[in-house]
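Missing here is one protein chain; the remaining ones are kept as they sit in the complex.
On to chain A.
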């Protein structure tokens, strides 16, 4: 390569500076082949494909602002007496962690703004991941070959929750200290190992002097480090698999229709980063978050009402709040079911959504690659499951904020707790049924639109006096979108006796699979899309219908 280059330069004089720099780098890094394959990488255009970008950018913003905060934060539980800028806190004993948070808020230049950007970006990061996950779920973008990337994303969400929680605990204010106390209770509720684990993690009795420094290391080093690695892997896989696309004319399972990375997406993504940064900064500039000066320093003997975690942990808070405080005594060992059961349900609910792609591909016997997204209505069972999961999740969020629901809607907190207890079990079932029916209704509507066209709103009076509405036929593109989806037949159990008369016994798992497959793709759960014959017959001009 370099010989070639020198030969050309000898012919035409020196190459431009940019080319020489690129040559220099290519000789050492091999950027030409890398750039060739990636610069023209095509990405499809849809706003919902940018939800992941919101997460990526808010994560970058969190890292940038977090680095600034570490310059001024002292992760120490040594006690000091405050004599700083904030007068209503004068003479109060507090830890250095809390004091330095007050100093960041009142004395460090830009400190409060950076702190608020950091915290708001964290809330938005988690909310963005949640919505991004729902987009991927409801469009079936998790199907082969993207199951592993789905798991990476899921791990990012879970790690994000715990990174957020450890960060929320660092200022050592009365709110976050109550949260740490909650965690201590969770650890203690684990049978057999609980008390040992508690001593190990806290380095002694609660609160001890170790938990803030330990959370600090976990918050700024361990978890973000893992997350950064997972994030890079997540993005590499997006590149490697290529992006999915919504069905449309000219879009197949084998191509990607969109714009190239360079220059279009580089400009768009770069601009979008600054827009995200701008929006979060504006929010951080106008809205207060975690005002630690109003909350006060943590003391184990103090607690406030309205002590909730940040929203992404509100689900766990709700589970513990609505669980009856059952306790059993086993030969002098207390098993606290009031906390133990919630902390078992918490991971179960999360894992339920994480393993869903594998369950679906097993049930439907689907081993093919999918790059065209499903319209949610065309997968009623999946959509129903997703909505049921969301209902369970948000019902528990209501449980986590039951006191505020009580005061703001003038309700009894006890009734809300009972509502949540019942709705956690009944709500998802009702949501599943209702969602499935809505999906089937939408499928019927699609079929109707394909066969009879769009209602135009134009009313015609026929010579004999009848009124009819004129239906406009759909365009080819629209017809394609409404009819391109596959409707796989449910898996059938193989015949009990094969052609040679040998008995073949279906295993229990095969039977279960056939049953579930019927629930997915059986005739009660899908509206057959119009066939070509039906379409031809109706559109061949027998008038209006």
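Observations, loosely collected:
FYI, contacts are C-beta pairs under 8 Å (C-beta built on N, C-alpha and C of every residue); 3 or more make two chains touch, one makes a residue touch a chain; residues count from 1.
Keep in mind that, in the parts below, contacts and distances are computed from a predicted model.
This complex has a chain not shown, and the name its UniProt record holds, of "NADH-quinone oxidoreductase subunit M", "Beta-ketoacyl-[acyl-carrier-protein] synthase III", "pH adaptation potassium efflux protein PhaG" or "Cytochrome bc1 complex cytochrome c subunit", is "Cytochrome bc1 complex cytochrome c subunit". Touch with the chain that is not drawn comes from one residue among A:73, A:120 or A:520, which is A:120. Across the entire complex, the residue among A:70, A:217, A:334 or A:414 in touch with the chain not shown is A:414. The residue from A:402, A:435 or A:517 that touches the chain not shown here is A:402.
Considering the full assembly, A:296 is the residue among A:194, A:296 or A:530 that touches the omitted chain.
For chain A, the residues in touch with the chain missing from this view are 45-51, 53-54, 82, 87-92, 105-106, 112, 116, 120, 123-124, 127-128, 131, 174-175, 259, 264, 268, 271-272, 275-276, 279-280, 283-291, 293-296, 299, 301-311, 314, 400-404, 406-407, 410-414.
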